[in-house]
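As you look at this complex, bear in mind that one protein chain is not there, while each of the others sits in place.
The block that comes next holds chain A.
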Amino acid sequence: MQASDRFNINSQLEHLQAKYVGTGHADLNRFEWAVNIQRDSYASYVGHYPILAYFAIAENESIGRERYSFMQKMLLPCGLPPEREED
């Protein structure tokens, strides 16, 4: 952060942003971002009933089952995190 940046609204903006789990930063890697995307997506599916119903019809499952499976998938949506390269 630059000296000028530290005292203005932008620093507060970043503080605000940091409070949200799904926000990112310059060091975020592909995997972490993808996890956020996936979780947001599942949360969105579960939150919008019509979409849930749509998926249920498409997959021929009950809505409750769909909701349950989406919630389960939010645990490890992209599988285990890849090994970090030494940096």
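Assume a residue touches a chain if its C-beta (ideal position, glycine included) is under 8 Å from a C-beta of that chain, and two chains touch if they have at least 3 such contacts; residues count from 1.
Here is the rule we use: contacts and distances are computed from a predicted model.
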According to its UniProt record, what is the protein name of the omitted chain, chosen from "Mannose-1-phosphate guanyltransferase", "Protein preY, mitochondrial", "TOG domain-containing protein" or "Proteasome subunit alpha type-7"? "TOG domain-containing protein"
In the whole complex, what residues of chain A lie against the chain that is missing from view? 2, 4-10, 13-14, 16-17, 20, 22-26, 28, 30-31, 33-34, 37-38, 40-41, 44-45, 47, 54-55, 57-59, 77-80, 82-83
